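Can you keep this structure in mind? I'll have questions shortly.
What you see is part of a larger complex, with each chain still in position.
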Amino acid sequence: MIQMTLIQIDNYGPWTVTPSPKAESDLQILQAELYADLEQQFAARGGLVFFTRFDNMLAISNNISIEDHKHIQKSIGNRYPITISMGIGAGNTPYDAQYNATKALQKYGSAQSPKRKEILAVDSIAENGFVQIAHIDINGITKKLTDTVSAYDTFLFVNKVYQILMDELFKKGALIFFIGGDNFMSLCNGVKTNALLKILKIVDEELNIELKAGVGKASTAYKAANLADLALEAIREGNTSSLVHMIEEKEMIN
Amino acid sequence: MIQMTLIQIDNYGPWTVTPSPKAESDLQILQAELYADLEQQFAARGGLVFFTRFDNMLAISNNISIEDHKHIQKSIGNRYPITISMGIGAGNTPYDAQYNATKALQKYGSAQSPKRKEILAVDSIAENGFVQIAHIDINGITKKLTDTVSAYDTFLFVNKVYQILMDELFKKGALIFFIGGDNFMSLCNGVKTNALLKILKIVDEELNIELKAGVGKASTAYKAANLADLALEAIREGNTSSLVHMIEEKEMIN
């Protein structure tokens, strides 16, 4: 079981235009700082947050208690002009977990209701669960694109890769998030490395670009991401012949 | 003429894995804070930055001098573990501007060369130019999606909208960036409101969702974004019958 938390800014849309539209630069700074802040607070407890739509963020929260969620929620409320509500859900697939988290929160009213504020809605908690993360990266993007074509063309290309990965992983109940550069993180509990390899091949066939994926499996997102990074480095350094390589947390194997 | 600046982290890929892969949460915090910081510094001078790929960001920089760019570059170098290089370019279309900015920087060596550091490469500066920004927003996303389907499903949907907008605007030399929620900002100097309306219709036909676009035209990005917001509010409040509405800076009209 993977545990996910949906973090939603309360009644944010109306706030951005009251009393008159706030400067877009201020909103961008606010959103980026809120994301960095939540990342810091979840990571300190073994979690990982993805910026998603910025007003709605998804986090892996295995091992993070309801008490900890409350603490984070209060800390944000104390330091920002907005408040956040959260939904927590567990599931066998990441898709199910975020689905359950969303449904739990939706029961408390609309994201744009002025009445719904600082809700912590719990559907389910994952006890003794695990997190599987694939860190997916484009091979040689620097030489092929960044150093050669225009910055926006590279950006468009990375988005095309993203779109295919989204579509294919969705079929497996897996989620994927862009994390900057040419990198993606897929939450893919239950997806076999072979299935991942097939998906990377689909991208290669459609866009003529090779990808690689380091996969980590561990009791928390923090550790799983770290193992995924090590697996990716193993591929990069040629220590494994495949484009997909998985490392599991030692305690979990036994 | 619109002026754009490409901001590129120097030799970032190798840094992220030296001496061993850095925790992804730390990289996410670093990237988000760097973006927020640059947004603050460009906005203080009338500009606007888009996070793009985070290691490569694009900014509108009309009215921002080379001296100011140097100041920003130095300030980042003083406060972060990484440095940034920048390319500045002007063009009749935003695509051309960023193209020229990229080419100027690429001349100084690879994004992953340890030798290329804190470069400020100038192709061209836009004197007396202007900025046209379309703030594009989905109608009623809260009721239709956020409050109804799962957070990830809404996210997927927003990305589908993004993909079509990217493809269609590209044909006009216009750029588009997701700015959070259900919002996009298109840099679209030279694109007529009628052409924008057609693009919104294409999205509606393909995905069955209505969009609206407030357009601002001004001497700086900061002002253009502000006018775009006001135009969007005019549509939202029913003060204009069309789904695309444009407001120009007063001084520019005369």
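As written, the chains take the letters A and B, and residue 1 is the first residue of each chain.
The definition used in the following text is that contacts are C-beta pairs under 8 Å (C-beta built on N, C-alpha and C of every residue); 3 or more make two chains touch, one makes a residue touch a chain.
Please read all numbers here as calculations on a predicted model, not as lab measurements.
Taking the whole complex of the structure file rather than the 2 chains in place, the copy count of the single sequence reaches 4.
FYI, only the chains that are shown with their structure count from here on.
These two copies of the sequence, chain A and chain B, are related by a rotation of 180 degrees on CA atoms, to the nearest 5. Chain centres here are Cα averages; for chain A and chain B they lie 22 Å apart.
Residues 6, 8, 12-13, 17, 20-21, 23-29, 31-33, 35-36, 39-40, 42-43, 48-49, 51-56, 58, 95, 98-99, 101-103, 106, 110-112, 135, 142-143, 146-152, 154-156, 158-159, 162-163, 166, 170, 175, 179-182, 185, 222, 225-226, 229-230, 232-233, 236 of chain A are the ones touching chain B in the complex.
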